[in-house]
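A single protein chain has been removed from this complex, and every other one stays in its place.
Coming up: chain A.
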Amino acid sequence: MDLLRFITAGSVDDGKSTLIGRLLYDSKSILADQLEAIERASKSRDDGEIDLALLTDGLRSEREQGITIDVAYRYFQTPVRKFIIVDAPGHIQYTRNMVTGASNCQLAIVLVDARHGVAEQTRRHSLIASLLGIPHIVVAINKMDLVDYSQDVFSDICIHYAELAQKLNVKHVTYIPMSALNGDNVVDRSESMPWYEGQTLLEHLETVEIADDLNLTQARFPVQYVIRPQTPELHDYRGYAGKITSGQFRKGDAITVFPSGETSTIDAIEIAETELEEAATPMSVVMHLATDVDISRGDLIVRSDSQPLSSQTVEAMLCWMDSKEFKVGNKYVLQVGTFRTRCSVREITYQVNVNTYEQIEGVQQLRLNDLAKVILRTAQPISFDPYGTNRASGGAILIDETSNVTVGALMLVGEA
């Protein structure tokens, strides 16, 4: 059985929590005591209906305000697939939390209110999904019950969204008309929309092809830790422990180590002390090399036939995540894979208006939740792949040297 991680962003008003609640409820993933707890909580509200949205908001302040502030993770499975739901906020002031949630997802559900069509929030969420390189988008056209289940309304929104998707780098878009409140086309097929012949949301989630999304061509292995038992019987044992973040390695492959540029061949690949002929992403393994090479945490082992970029001046899309401003000249720690180096801000090329996609030039500083194209200069060369081709080796974070907090998410574009 395989695993699909998907994100849904939005707040209670958008029907996101109702949608997740419906998905869990109709797929029988909610247990009796959890249901009783929300029934109790629903009774203290006005209408007395079971509020499926209460299943999702976890923090006291979220329940009080009726909004989602931070990402929550939920789990369910059907006989064919396991799912991790990344339940993210939709408000613009929590964009950084949505970006955090989106980084690991293979699919995004973008909620559209059928009454309002493609709105500012739809545009923002789609932009983030596309920037973070999520390969599959489901446009969930919700609240169809409030537009008389009209096929025309649905078709108009599809046409509208397709125009927007063209401006973004989104590979696969699927449109589903639904009413999360009434359960139409979420798990069960809608009787009110016989004109819709596509899959229900759950059917789509269960069958969407995700194996193709793995990057199997660029073999990358960031070294996390060196295993050296130094016991008499294992005196010369020296294993490089890490996770294959993309591609595949075979015993005997020629490899290059970055940043040193040294070369060697793979002598053995192990998992839990058992040798393998080959290993692929996303496996965590131990690698042994045929020759003595100086390797430690932070180094990147790649197959010599597909080399990454290596540069001290890099271009990147940045989501700024801190309340202190991001300015030209500022210095941060940059982490890509297991490698860390200091960097300084060379240029803010342009800022992106997250609602209109307009590029704003001449910006001097970025504030919390701003998105921009930037140029950074690093103290040592960093090895990476363009994020568009490889999410694992093209994603990087910025860390504030004084507060130690993660302050920025970088999608590396290339050398500047």
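As a working rule, a contact is a pair of C-beta atoms (placed from the backbone, for glycine too) under 8 Å apart; a residue touches a chain by one contact, two chains touch by 3 or more; residues count from 1.
FYI, contacts and distances are computed from a predicted model.
Colleague: I notice the complex is incomplete. Of the names "Transcriptional regulator", "Sulfate adenylyltransferase subunit 2", "Alcohol dehydrogenase catalytic domain-containing protein" or "FtsX-like permease family protein", which is the UniProt protein name for the chain that's not shown?
Modeller: Of the names offered in "Transcriptional regulator", "Sulfate adenylyltransferase subunit 2", "Alcohol dehydrogenase catalytic domain-containing protein" or "FtsX-like permease family protein", the absent chain's UniProt record gives "Sulfate adenylyltransferase subunit 2".
Colleague: Using the document's definition of touch, tell me which of A:V345, A:A396 or A:V413 contacts the absent chain.
Modeller: A:A396
Colleague: Of A:V71, A:L181 or A:L205, which one is in contact with the hidden chain?
Modeller: From the options A:V71, A:L181 or A:L205, the contact with the absent chain belongs to A:V71.
Colleague: Even though one chain is hidden, which residues of chain A still touch it in the full complex?
Modeller: Residues of chain A in contact with the hidden chain: 1-3, 31-34, 37, 41, 57-61, 63, 69-75, 77, 82, 84, 96-97, 99-100, 103-104, 211, 224-225, 227-229, 234, 237, 239, 241-243, 245, 248, 271-273, 278, 280, 282-284, 297, 321, 333, 335-338, 391-392, 395-397, 399, 404-406, 409.
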